[in-house]
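Handing you this structure, nothing more for now.
A single protein chain has been omitted from the complex, and every remaining protein chain is retained in its original position.
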Amino acid sequence: MADDQPLLEVENLTTKFSTDNGTLTAVDGVDFSVNTGETVCIVGESGSGKTVATESITKIINTPPGEIEGTVRYKGRDLLSLPESELRQIRGNEIAHIFQNPQEAMNHCYTVGWQITEALQIHQDVSDDEARAKAVDLMDRVGIANASSRFDDYPHEFSGGQKQRVMIAMALVGDPDLLIADEPTTALDVTVQAQILRLLDDLQEEFEMGVLFVTHDLGVVAEIADRIVVMYAGKVMERGDVLDIFDHPGHPYTQQLLECLPEFGGTGGGIPGTLPDPHDPPDGCRFAPRCEYAEEACRTGEQPEEIEVAPGQEVSCVHYGPGGNPSIVRSEGLGPGDDTGTVDGDSEVGPADD
Amino acid sequence: MATEESERFDKVDWNDLSRSGRFDLSINSIGMLLTALPLTLLGVYSTAFTGPRTATFEFIGLEQNLESLDFFFIFTLLLAFWYLALPLYQNPRMTRYYWKEFKRNRPAVVSLGWLGIVFVGGLVGPLIMDPPQQQLLIGYQPPVFTSVVDTTPATCVGDVVNGRCFGTWQHPLGTTQGGKDVFTMIVYGMTISMQIAFITTTIVATIGISFGTLSAYAGGWIDEIMMRFVDIILSFPTFLMFLLILYIYGAGLGMFIVVFSLFAWGGTARYIRSKSLSISEEEFIKASRISGASTYQVIRGHVVPNAASSIITQLTLLIPGFLLAEAQLAFLGIGDSAVPSWGQLISAGRSDLSFAPWIVLAPGIVLFFTILAFNFLGDALLDALNPEAEAESE
Partner (left out) sequence: MTDTLLSVRDLKKHYPIRKGLFNRKVGAARAVDGISFDIEEGETLGLVGESGCGKSTAASSVIHLEEPTAGEVIFNGNGRQGATRDPDGTHPNDVTEFDDDEMMEFRRGAQMIFQDPSSSFDPRVSVGNAVGELLKVHGMSDRHRRRAIVEDLLERVGLSANDFDRYPHEFSGGQKQRIALARALVLNPDLIIADEPVSALDVSIQAEILSLINDLQEEFGLSLLFISHDMSVIRQVCDRVAVMYLGEIVEIGPVEEIFTDPQHPYTEALLSSIPTPDPRASVGGIELKGTVPSPTNPPSGCRFHTRCHKVIQPEGLDIDQDDWRGLLNFRDKVGIDEVDVEQVRENIAGSGTEPTDSEVRAEIRREFDISETVDDPELERTLSEALDLLIEGDSERAGSVLSDAITTPCAEREPEQTVHAPGHESACLRHEGQAAAEPNPADD
């Protein structure tokens, strides 16, 4: 296996659902990749398709009504064409998932330890005693105090943060190479969120995993991400290194997302408008109906090609394309990460509209 | 005095407004009162002032007689109209939504159509059709398009070809041993089935909902006692009880309905109780309490409607049980043979099964489809009446 090959490579991933009101395209031709030891964040509002995209990787969405197209190469193997039996070997073993709501992801009829050992024994042929020892070890590893005595406790005896720790322990049973974390801290308190993020950070180093992290919270992104993929209405708007995107967000959507944060001069207002109807997405750039820089060219044809605006940073916006004028949307001096700019609550993003 | 200005929320002078509005009756309740009152008066008049053999409407020259069961049936129909049908009309948006969800389930739509026929047939049929008459001469007529050996019926109403008697449109489903028209009897049976369905549902729902919500809101010792009482109700041998009553008082349809529904509400009450408890944890209940609404207003306005719509399914699934129980009792010969129910018809035809199978088959099939329809309907209603579940899955 070549060293420069990414751990996970997703190409032109499209996930559709057939509903009563026609076909709903949740993810529409999305590309991204994750390398070993790297954390990639998919950022977007609810309904942007980020969760569906990650669940399509190991096909944990139901098909039908879902329908997945494209290629998902994991260590060079195309997961989407693998038979279900081989996929099961990878799922939960080499590629592990953690979800937003630990309450719902656990079975309340069984003890926490039982659930971890079960996950273990599905993938590994180990005796009950070995499984127990390993489970206790994992619980200890994810920071559950007094693991051996809590092994026989039921989920309701754990707090929300502890449950999420148990979920992480369950995800780690197969010593995964890729961890997909879908908003794992959204349901938690800020203090607990900090603990969990720190834990994930440590574990990533220890287990040398690639992490695909889904969130809508840019504060979390800034803490853990190496690279960012910004999604909107099933399409990728922008991608790049975390520093580049926070310093020079290219796409108007990314800029507005950042502006929602008080630290970026978020004087409120959010992003006016709502996500387009996924049954009938608008022509041209998906964000055009809510974009303050939208022109006629933005509203026709397909989502614009991604243009490299800086090394490693690509933006899908008409204004960066041929015939466009990037200075319309180019933002300078935005955000606290800028070396020259100041943390200025009033800094404007480009000229308003002229 | 409502001026332009006062149509803004911050321009309302609350001290001006009287509190009388809090006890406003809804149009539904007014309608119910206005229609139920004459019915009650008529009922009282009918039972107290006319003899058992006199027709209720004799005083205006009609021959229709209404028995107490009929009064009760009409009362439940009024309830269904004012509190079920009218609200659906009043909230067209919600109705459209329900219908959209309901429509997804094709078998349920067909079932609804079938039950509609049974309902209308049961309501209108007896008014426009004469009751089946005993005519021994034309017993065992086969249904239309079929034939039997011409020795089976005493006289054949239709054509006799090659020694076989053919059925006619005069008796589309044939006749019984006594020459009663099976089709007419089935239509009359629809009335009975609808009476059973509506009256039992009303009794079960009324007791179940009031008992359940009361228990949930009283809490503590009262709750404990009420729920233990429900346990007793649930473990009571209803059938033996019915047999006992049957020996003492004789078996009327009314008695059947009363006994069986009085022992069938236990599950509903329990369900309503737990549902009420979970609903009262919801934030919209807190919001309503903070608005200043009294406990009664909260229960009446939010808890009961939400709990009740979730038991519609349960109630719909209870009805087939009653219909089957009635049919089984009739088949065993414990029912009231004067009541023209489907079960009685089946029971009457069982000895003739070898040569006149239609007497059993026709009502049997109708009963089967009706029960199936109620089951389909219940399933579809469960999905349709739950807007929260829908919203969450999106």
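Things worth noting here:
The letters A and B name the chains in turn, as written, and every chain counts its residues from 1.
The criterion applied here is as follows: contacts are C-beta pairs under 8 Å (C-beta built on N, C-alpha and C of every residue); 3 or more make two chains touch, one makes a residue touch a chain.
Nothing here was measured: the structure is a model prediction, and the numbers come from that model.
When you scan B:Ser46, B:Thr76, B:Gln195 or B:Asn306 for touch with the missing chain, the hit is B:Asn306. Residue A:Glu223 is the one among A:Glu11, A:Asp153 or A:Glu223 that touches the chain not shown. Summary of contacts with the chain left out: across B:Trp14, B:Phe49 or B:Trp169, the touching residue is B:Trp14. Considering the complete assembly, subunit A touches the hidden chain via residues 45-46, 133, 136-137, 140, 145-149, 159-162, 189-195, 197-198, 201, 216-225, 242-243, 246, 256-258, 260-264, 266-272, 274, 335-337.
In the full complex, subunit B contacts the hidden chain through residues 2, 6-10, 12, 14, 17-22, 24, 91, 93-94, 97, 282-284, 286-293, 297, 301-302, 305-306, 309, 387-388, 390-392.
Keep this in mind: only the chains that are shown with their structure count from here on.
Per-chain CA centroids place subunit A at a distance of 53 Å from subunit B.
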